[in-house]
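The block underneath contains the structure these notes are about, expressed in structure tokens.
With one protein chain held back, the other chains of the complex are shown just where they sit.
Letters A, B and C mark the chains as written, and numbering starts fresh at 1 in each.
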Amino acid sequence: MAERQLNFGQALNEAMRQEMRRDPKVILLGEDVAGGADVDHLHGDEAWGGVLGVTKGLVKEFGRDRIIDTPISESGFIGAAVGAAVTGMRPIAEMMFVGFMGVCFDQLLNQGAKLRYMFGGKAKVPLVIRTICGGGYRAAAQHSQVLYSLFTHIPGLKTVVPATPYDAKGLLISSIRDDDLVIFFEDITLGAMKGPVPEEPYTIPLGKADIKRPGSDVTIVAIGKMVHHALKAADELQKQGKSAEVIDPRTLSPFDEEAVLESVKKTGRLVVVDESHPRCSMAADIAATVADKGFDYLNGPIKTVTAPHTPVPFSPPLEDHYLPNPQKITAAVLSLF
Amino acid sequence: MAERQLNFGQALNEAMRQEMRRDPKVILLGEDVAGGADVDHLHGDEAWGGVLGVTKGLVKEFGRDRIIDTPISESGFIGAAVGAAVTGMRPIAEMMFVGFMGVCFDQLLNQGAKLRYMFGGKAKVPLVIRTICGGGYRAAAQHSQVLYSLFTHIPGLKTVVPATPYDAKGLLISSIRDDDLVIFFEDITLGAMKGPVPEEPYTIPLGKADIKRPGSDVTIVAIGKMVHHALKAADELQKQGKSAEVIDPRTLSPFDEEAVLESVKKTGRLVVVDESHPRCSMAADIAATVADKGFDYLNGPIKTVTAPHTPVPFSPPLEDHYLPNPQKITAAVLSLF
Amino acid sequence: MELSKEKLLWMYERMQLIRTFENRVKVEFGKGKIPGFVHLYAGEEAIAVGICANLTDADYMTSTHRGHGHCVAKGVEPRGMMAELFGKATGTCKGKGGSMHIADMDKGMLGANGIVGGGPPLACGSGLTAKLNKTNQVTICFFGDGASEQGTLHESLNLASIWKLPIIFVAENNGYAESTPAHYHCSVENIADRASAYNMPGVTLDGNDIFAVYEASHEAVARARTGQGPTLLECKTYRFNGHFEGDAQTYKIAAENEKYQKERDPIKLFRDNVLARHLVSEAEFKAIDDRVAAQIDEGVKFAEESPFPDVKETYTDVYVNY
Partner (left out) sequence: MELSKEKLLWMYERMQLIRTFENRVKVEFGKGKIPGFVHLYAGEEAIAVGICANLTDADYMTSTHRGHGHCVAKGVEPRGMMAELFGKATGTCKGKGGSMHIADMDKGMLGANGIVGGGPPLACGSGLTAKLNKTNQVTICFFGDGASEQGTLHESLNLASIWKLPIIFVAENNGYAESTPAHYHCSVENIADRASAYNMPGVTLDGNDIFAVYEASHEAVARARTGQGPTLLECKTYRFNGHFEGDAQTYKIAAENEKYQKERDPIKLFRDNVLARHLVSEAEFKAIDDRVAAQIDEGVKFAEESPFPDVKETYTDVYVNY
């Protein structure tokens, strides 16, 4: 029997639905996550279900007590999600675009991330914040950011960036069951991407990388959507006689150092691909880790392929130029030989 | 004649005073920057002048039209500073502790940092945001952060972290005259530190590192307060027959790559000292740069000395354990020999 | 309040320009010529135009994600705007901003804004500049009903009040924040009722009646110019299109939608009013309609034919170092 195919959004929807069935403490809140609150004629699937429709239909099954539309008060409702988590719920909050995190940043930086530590361990914050990230949608500077590097810098936050529908479901279920604040990044251009997804609930541990393609000549660590670019580059490199291993860390914090170091030990070469701005980025983070702990394995410099240190431009040719792509990755790899 | 000595706070105060005299467009706003707004009996030096007194006395010379106390509305007044900058003023905004930036983060991330780019260059944002950073004051998790790595990640922002009164004055004057948004970090434990400071106004270019101590066996790049720890470590290392070059980047964005690469070329060894949490930090950023562009100069791994990936603990023995110090730096350096 | 014929014609032309611009954006977006997100202002024209009828180019404005109408009313050139939406080098922002970031400093237009509630603090800044320089420039700060629940607005209203800044805060209450009705997200019936919480005048009015908007804003602008501080105006209105292009609008109430589009269209209301008073003739309207249609056609042609920016523009207008 052929494996069941779901797209990214459907995989996420199923993960939430299954966890909400399993645990009554799981609630969902955010702008238009049900959609049309207090609109008399909206009772079911016609409601928005979030700006991209990822939570569509959940309100029909779980009702408006558990699928809660919020005003555009991100500090208010993200803080409320933190407060609800601390007092026994397991909220999932949808923060629409990651670029909006600035308006509620304190509730993440100083409240959600730090309460457990500051309270000497007497609180836990089992909260997942789902958010859209990434460029390529022509959504311009404020709506096309990735920003996971900012959150990875902050102790107390976990950061998860799935690249496939399969990973998305398993990682979201793990995130919901985790007792720390997890920020879960959903790339806007991957939303419609299909892939095999088992129907039963399953978990993928946070902190465990996945080798998306084994290889022996060079290690390419790629994050989120970049995994697909890296796989394309690996195809091209194969033609040129170079075998690339593509590693998808899947979670950035915790980070699976071991998987990366293992691979570099084997290949002796490292290219990190990250859609972030370069400075203080995940690309830099991974490069620095290997430059310390894997230095002896290296045959040459560590290359990074990132966006430039500029905001995301709107105009399509500029945005295309701005984003990492398979050609840039191939070129970076070849520069090491 | 002995050089005039000022402490850090006095140097900053003088920089602002001189720039405000020179240019009527320079204004200062923030919580209690004058102090006691609308208190009838407060006319001069008795007013607070900011929480650490750095702006004390400015209101006496420039009046409350130019030294403006604000409510505790950081999004409001930082956004107002951005808006005033865009419309022709050159504001200096005091953001008390960098840990509070979360409450106005959007105005930095999406407004101040991006307007110039998004508007196709038709706006400029000549704004300086001064803020206190750093641990060691027993001020606990929210009030002891450095966070400059977050701002360095964001294109459109410049980040400046002076280590001496001399640098503080020259860098602040340059920042005020710069047409981009500069975030200027003032380490809380350096406030009373004295050093020679010329009376006349002078500038130190943004993006130019300073060799605080020349050496030949190892390069230590240290940021802000860490410079002093690195200098102490260098003394100790000297005794052990190792000559350390201590480089103070002074500005993190723009960053003087060349100075660091030059030095590593000479020494073959690099240790980066940064009070940040390690992940996606300035330490990682510098290490990654050298692992790419200076790989061939390196004799061994790049070591970083940072705080651990935890919030800042309150209890003094824990905070002392948390912070980088000369011993940790010395140990990291010696591990390379 | 008596309005000169010149002003009436200006109002009509600006409203028609916005409507025609927006309808054309809808078409071009449908054709795939305009990438990204667009949020159309059609149905709300009386607000931007009624208010901007009080302003000069020296006055400032902050806007929202639904900013095309504000721009046009403030005098930004539609052809440059269209080119911007197409992502072209000749756009108002060289193609680097797009619909959500259109700005034109020469017209005091401090930018559309992709962040709900991003604008009010900036408005306090231009207000502060005007106050300190003792010019009598005012700042108009547009925001939606949804934005009224954003903390930045609250901070800005208080700041403007205590500093007596020359700002007119304009709530464009079109009944919805995306798919969420105002009667759910907002704890009070009228946003302007919150003015008392900041010790400033607050007025709720029919935002589809340009005369009501003009009068109320005329007074507010006069207050601001004479140092009497800010005002909060709430204009009740309705958007003719979805939240963004692509929205199925299932949350709308059919009868209400129909009523607004047929009976409460601000342009129709204006025409009917002015025709009934014999202030402007059908022929004069027709002449304007034709001119506007030609202008928008020309603008689209200009946008189509303009080049995309050179990829080197990716690195300009920002400090890059590495």
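The rule is short, and it goes like this: a contact is a pair of C-beta atoms (placed from the backbone, for glycine too) under 8 Å apart; a residue touches a chain by one contact, two chains touch by 3 or more.
Since we're looking at a predicted model, the values are computed, not measured.
Participant: In the intact complex, which of the depicted chains does the undisplayed chain touch?
Facilitator: Checking the complete complex, the chain left out touches A, B, C.
Participant: Using the definition of touch stated at the top, determine which of B:139, B:221, B:247 or B:332 touches the missing chain.
Facilitator: Touches the omitted chain: B:139.
Participant: Since one chain has been left out of the picture, which residues of chain A touch it in the full complex?
Facilitator: These residues touch the chain not displayed: 27, 65-66, 70-71, 73, 75-89, 106-107, 110-111, 115-123, 155-156, 158, 180, 207, 253-255, 257, 289.
Participant: Touching residues of chain B against the unshown chain: what are they?
Facilitator: 31-32, 35-39, 41-42, 46-48, 51, 69-76, 99-100, 102-103, 137-143, 278-279, 308-311, 313-318, 321-322
Participant: Go through chain C and note every residue touching the omitted chain.
Facilitator: Residues of chain C in touch with the missing chain: 149-155, 157-159, 161-162, 184-188, 193-194, 196-200.
Note that only the chains that are shown with their structure count from here on.
Participant: Based on the averaged CA atom positions, which chain is farthest from chain C?
Facilitator: That would be chain B.
Participant: What is the distance, in whole Å, between the centres of chain A and chain C, each centre taken as the mean of its C-alpha atoms?
Facilitator: Comparing mean C-alpha positions, chain C is 35 Å from chain A.
Participant: State, to the nearest whole Å, the distance from the C-alpha centre of chain A to the C-alpha centre of chain B.
Facilitator: Chain A and chain B have C-alpha centres separated by 31 Å.
Participant: Which residue numbers or ranges of chain B touch two or more of the other chains?
Facilitator: Residues 75, 106-107, 110, 117-118, 155-156, 253, 255, 289 of chain B touch two or more partner chains.
Participant: Please set out, as single numbers or ranges, the residues of chain C touching at least two other chains.
Facilitator: In chain C, 91, 93-97, 101, 113-115, 151-152, 318, 320-322 touch at least two other chains.
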